[in-house]
Every structure is written in C-alpha cells, then in structure tokens.
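One chain of protein is taken out of this complex; the other chains stay put.
Chain lettering (A, B and C) follows the sequence in which the chains are written, and residue indices restart at 1 in each chain.
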C-alpha cells in the first residue's frame, strides 16, 4: 500500500486514474525562491500527449496542467506544489463487455485479486495516463537541475529490430524533428514505417530508449543499498511496460574482459572510456550517466484474443483502434522525468554533507 | 547519506568494511515465534565464502556469523536480530603503494571525492565483502519464505560468451554440483575452463545470473512507484558489479509484437507463456517470477594498468592474484538473498491489507 | 524538505496555502472495497469550518471538498484518493502593510529565513487552514476504523483556567451541543463566557483538548523508536499551536509513587486503573488510549504589537478581527483526525505480522 510516492528529500506523490475526475500530484521538497517557467512544463506534457502525431494513439486528451499551490509571484516558496490535470474523458461509456474480463498481459487480473474492487474504465490506476503527473514533476525537476548545470536527454534508439548502430550519427537536435524521437532522421523514418505497418496489422511492437545525463557532479549516490544506479533503476522500472534497464556497458559487459572493460583515468580525472556509465561504486564519477531501457510491445492490440473473465469463463477480448502501436515515442519524456526526479533528489541528499 | 538500509517492514541494515574489526548488520521486523535453523544460515554464507573452489579468490576468510540478539530459545522474538562476522584479515598491511591511487573502474575515486577520508584497505566499505551481511539476512528471509511456500533459486546462465541455450537441459540439482553454479554440468565445465583460462591471463570475465522465484501469491507489489519489479530491480542493482537487470522477456521483448508477447490466460488463471516474468502492472500474478542479471568483469586484474593518484600524478596499479577471475559463482547466493529480502518485505506489506 | 507526508502504510500528503487556488491532499494506502460515506467526511470538515459559531473566526470559507480519484462506484479502489478544497478567498488584497513584517510568535520570521521567498498572504503554508486537509484524511480513517470497532472522541477540557474537574460529569453527547465542544454544558458555558470576554479585549486565550481512543486491540506500536505513543505524539505536535502532549497520567505521574501508579491487571487482562493511558512499552494494551494536548493562545491578536520587519526596522502590527479568540473548539476534529490517521497506519502495520 502507499506506493504512490517516490523520493526522499524531493518527493513526488501522484494520484488519479484514467477515467476519474482528474489525475495530479504533490511535489514536495521543492527548493524555494526559484523562478519556474510554467509554459516549459506544459511543453513537456505536450511531448507525452496522445494525438501528437500519426504514429501514436489518437485519443483526445487536452492534458492541461493546473497548479494549485507552492508557487507565488512566479516563484517557488518551498511549500509543496499541488497540481491537477482534468480528465476530458470521464463519461461512463459502456464497459460492460470488459468489466469482468482480464485482458492478457494487462494489470486487470492482478488488480482484481489484490484490490477486490477495480476501476475497470480504461485501466484505472494501472493506465499509463498516470505518467502525465510524473512528467509535470519531472519538468520542474529538469528546470531546477538545468540551473545547476545538469541536463537530461532521452531518445528512441530501437523499434522492433530497427536499431541505431554505432556508425549512425547521433544528433540530439533531430530528436524532436521526427515523430519517433530518434536522433537520426533517417533511422527514424525506418522506425516510423515499421510502426505504421505494425498498426495496420492491428498489432504493437516494442522499443528501446536511451538516456544520457550530462553535468552530474562527482558524489551523487548513497552506498550501499541506495546506489545511484539502484535508485535510477527503480525509478525507470516503475514506468509502465518497462522490462529491463542496463547501465553503461550493460549486458554487453558480460562478454568482455576486465582489461578491456576497465575505464582508464585521464589526468583530468575523466575516463577514456565510459563502460561504467558514469557511476562507480554506486556514486556518480562526473562522466555522463547513461542507461538503456527496454519497453515491451503494448498489451492492447486490435486483434481478437482469447482470455478469461473473473468467473473463470472463456471470453474474447479486442482492443479499440485508439491505442499506441509503439509506446517509445511518447515514453521519452517519461524516462527523462523519472531521471530528473531521481537526480535532483540525490543532488539534495548529497548537498546535506557537512565538510568538517 | 544513510544508504545502508533496505526494506520497509522487513528492514536490513548493514555495517562494516573489508579490513575493519567486523562486518555485520541488523535485521528488523523479523516475524516472531519462528524457529530458525542457524546452520542453514551458515551454509548460505559458505556458498559466498572465498576459497570455496579453485575458480574463485583464494583469500582466506572463515566467515563465521555470530548472532547477538533477537533469537531466544531457538526462536525469533520479533526484536531485531543483530549479527557480526569478524574479519580475519585486519592487519594493517603495507598499503602505501595504493592508498593514494585510483584503481580503474573501482570506487576509489568516487569515495575519495565524496567522503574526503577513505578506508583504502581492500576497498573499505565499497568492497564486495559487505555482501556477506546481505547473505545472512537473505538466508533468514529464505527460511521465513520457505514456510510460506515460496522458494528462490538463482544460477549462472552465462560466463563470457558461453551461455545456457534453450536446448540445454536445466537441472536445479546440478547447481551445487559444479563450482560455477550452472544447472547443467556440461555447460558448467566449459564455463569453468574459460574462467581458468582468463585467470591464467591475469584477467577477469563477466557473467549472468538468472533467478526464479516460485510460489509467490498473487498480489505482491505496490503501484505505482513501488512496483514489485521496481523494488526487486533496485535490490539487485545495489549488488556490486551489476550492470543490468531484465524481467521476463526483458530486452528480447523489444523485437516482439504484442500478439506474440501477450501471455494468454488459462482457465486456472495461470498463463500459457510467461513473458511477463510473473509480474503484471507491478504486481505478482502467481506465475514464477524470473529475471536475469548482468555482472561486469571484476575490475581488479593482475595485469598492470595505467592510472592516476589523487594528486593527479600518473601511476601504475596492479592487482594481487587473490581476486575472483569471475564473480558470478559466488554472487549466486547474493542474488538469492536480495530477492528474499525484497519478497518477504512485500509479502508483509501485502498482508497488511484489510478485507472489508 | 518534503515534510508534507505522514504515515507509512496509510500515508497522507497535503498541499496548499491559505490564499492559493486550493488546498488538498493525497491519501495513499487506503484499504480497498470499502464503502465511504462522503457526507460524513463533509460533516467533519464543517466541524472545523470558520464561522460555525459566534466564538470562532467569522471568516468566510465554504470548505467544500471535491474528490478527484480513488473512489469508484461509491467504494475505495485501493488507489490514492486525491482531493481538493478550493479557497474562496484568493483575491490579492492589499498586504503591503504586512508583507515585510514579522508578526510575533507567528511563522513569518522562520519561513522568511528558511525559504527566502514567502507567501505572506494570511500565513501561506503556515496557516492553520492546512489542517482542513488533515480533517478530510482523518474523516476517512475514522470510517475505516469504525468498521474495525475503533472509535475516537476528542473534546475541550480546559479554556484558560476553566477546567473540567474530576467531579464534573462527562457526557460525550454534549460535545456537539455547545460551541466550545466541552462534554459538560455547564462548564462549557463558563468557557464560552471567557472566550467572549477575551475577544472583547482583542485578545486570545489557550486551551486543552483531551482525546480518547476506544476499542484499540492489543499490539499496536513498534518498539523501540516507533512506539505508539511516540508516533501519536508526533502527529499531535505537528498541529499548529500545540505546545505539549501528555499520555495517561502525564505530568501528574511525576509526583506519584510506583506502588500507586502501577496499573493492576484484572483476570480479564484489563487493568483496574489506566495511568498507562492504554499503552505499555510503546504498544497498545487494549485499555482506552487517552492523551491531553495543550494549545497556546492564538498569536494573532487585535491589539497593536511592536515588532520588526525583514529589514530590521521597528514596526507596529495589528490583527484583523476575524481570527479565533481561542483555537480549541475548532481544533477538536483536527486532534481526532491526526489520531485516526496514526491509529489506522499502526493497525495496518500490525496486521502485517505473520503467525508462524
């Protein structure tokens, strides 16, 4: 119970389900006296919004955030920032056909058993709609980090088997130029093509997002259990549809030898390679932090599927056409948000050290 | 700061560095009135112990755990269990050659910058020796879980490029029959050969561990941030040398389509496939939980390496021959321990629910 | 930072300042499948509302709570309950006369120094208006506890030097019959008279609230630091204007001897006296839990007071006539709310124990 909060000194709590009155949250521990750019927050939300391009869900949600507290005369006061995003789509449509059914690889079954009473409209609390609240909190964290010289960039580096390779040029400025959010427009267009094809089949496809965090000072992370990679990993694995996360060399390190994998120090205390992914012994070492995240194919597909209902009857379930054929283009700002929330929290924790 | 605790209702706190007086910990929130088998705890420690076979470090540590509290007349009292494992090797050997140097891909540099004053003897707090305390706590958690019908088995499924394939028979009884802890003796002997070869080169190699958790009831995991996979992921990523973790289909899900990846429900509410890895929507679904963990090659190698010291001078560092050429054989009980600690904590949290 | 949450498994987070858009909160860890009476929640809010009687502040606030999530078809779903109470009074009145001044014994000075940027309108986050959110959460906790057989009653037992004595009959039904919320109408009318007199002087007066919690099973409380009295004490001391809390015999125990103070067990495992206040060794013993809370006189008085502003200049501050001359009548539901939140949390924590 009570799993809706994350962070220790910078703590984000969210509420809301897909078809309730509103989703929203409380951002506590916000450093005070900081001038927030609220348009910038809305822009981040718009990057996650349904209907933003032809390859994402065509659901209609205006996703306008309203701030309720914690900001005065344009600046943070140190009091918690409460906010809400009204749900446009609250009509109690006819859900009778799915209310008792368990959609395969959704959370219908586990929520039903755990909670007894389930909001079956559009997934309820288990809907990825909840992540919009994370994006609001993350957008604020990003602004606070930016002033501290820390920037976070995530992008799509794989859709199905189409993957950015080492020889593809990566250009961060291209990320927002294509609907896939891949930093290479050429590869992006192949990914886009694949997504369109998958959608035509009434199917979905997985993808990968890579994230880089630049400008992190040496020292963030708290051994032994609260290592920076452990907490970042938790934050990322808490995103819907994520199946895996790897830091730096990740799974490829398994086939390497120590003599090859060790990152040599240069005289300026940077390292010549960065297989460590910017973290050593659970503490940031000043090099860019990087990790890669695997998203499974969205569970909602248009094709008919055999399943059961809560009474144990066999049923057929079928998705509507308004779902994402591939989740990664809209998940990019979510990965950035969870990273920003974690890094800011650890930045504050690390600041608390007294230098005797 | 204060990163040495993990868990909410079942909470483990560790202390100790490799060459101090002792390592140990406090296990709090232990269910009471439970008859512990302390020999079984020691056996788990012995699985992690140095010198247990020809392919691990030949360091000598007796690793005998002493219990200081929380057990009375052979049973737990609900009071915290304090324990310690004395360090055999506390002599202040001559460390002058390494005390100011930063070993590549170790935590020397990050600890030095973060803490100012560093225990340079054998890695101090950043040494994997700390994980012995985790194994003690995990062994107790495993006994408590076992009585609840939950079992945890981890094993090595890859060393370098030698990997268990789908056609290799997996036999859990073989795990302890070979020094690699691979559930197929034939593959194990190839892995062992590779490890010996790598050691002869004064080098190290990475590996993978797979973990399966059987008998978990439906309902463990707390949406949205404290999903079961998120907290398991954090616990695993907090282990030394871990670079990645994947649940169920993991990175392979990226290339799959939803129609293929979705796990169909059978009439008994199990699923025909288990790409979800036993967790849906962050909550256990009753199927076996499984995940795979990547360990990088150990950073300490015998070969000479160029590095710098804390004054910015270029230095040469070289390892002693007593380090592990591959960490995975000894890491198997650690992966099991972190899994057990997390599952027991979430089991207790889930028990707290009132049925109205 | 991040001090706006309380509770571990049943966790309440609040946001909002007195003159912002709204106050509100998130109640996480709500047991599911429970039919909430939302009118009952509003009634509790009305007990705290300004303008409810002639002896409280005559400010106008409608204090209507709006629920945003976590309730579906009239029942809790286990998802967090988000809620808000719009502030009627958001006009940016002319605060120029007080925006730089520090009102004596208010939080103006400490907030100014700590946060740099302060919402000076009506106290901002430090305003007791925040406690309305606590009452909402507490009202829900009370309903959940009631179904478990646990009831909580608080009442005023002292205003200034007028105090319920041992010979005054206590009748819980009278509590809501008089505006003071004293369980003896005769004593209440003397208290009321004193409050009117104090108000006429443009002054304020302190008071005491006593709280009794009936039906708590044996076993709530987690030694050693999370004793039930310690956590209840924290919850109560977090209420604005509270200066002291005493459990059971409290300060009077100091002059007693052990032979007199010890509570003898009866054969049914109750005790003949209850100096322990229902808690022994930090754990509830099944007897009624009781404690007494001291509230200081409200700091805002109509009389002129000398003070300073943030530039160190001497200034005169004077309160408006719309403040409470005595805080205790409206604080009764707040004390009940904080008690309910704590007891429910500890109830859930205690439920998690496995019986081996």
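Quick note on the criterion: contacts are C-beta pairs under 8 Å (C-beta built on N, C-alpha and C of every residue); 3 or more make two chains touch, one makes a residue touch a chain.
Computed from a prediction, not measured in an experiment: that's the story for all the values here.
Considering C:114, C:147, C:196 or C:320, the position touching the chain not shown turns out to be C:114 (whole complex). Among C:130, C:192 or C:336, the one in contact with the hidden chain is C:130. Of C:14, C:32 or C:143, it is C:14 that touches the chain left out of the display. Listed for chain C, the residues touching the missing chain in the whole complex are 1-6, 14, 102, 104-107, 109-111, 113-114, 116, 125-126, 130, 158, 160-161, 198, 201, 203-208, 218-219, 221-227, 229-231, 233-235, 237-238, 243-251, 253-267, 269, 271, 275-277, 280-285, 294-301, 303, 305-308, 312, 314, 349-350, 352-353, 355. Counting the whole complex, the residues of chain A in touch with the unshown chain are 8-9, 31-35, 78-79, 144, 147-148, 223, 347-349, 351-356. Those residues of chain B that touch the chain absent from the view are 1-5, 7-11, 13-17, 20-26, 28-33, 66-70, 72-73, 75-82, 84, 111, 114-119, 121, 124-125, 348.
FYI, only the chains that are shown with their structure count from here on.
Computed from the mean C-alpha positions, the centre of chain A lies at a distance of 27 Å from the centre of chain B.
Inter-chain centre distance (chain B to chain C, centres taken as mean C-alpha positions): 46 Å. Annotation for chain B: residues 223, 349, 352-353, 355 touch two or more other chains.
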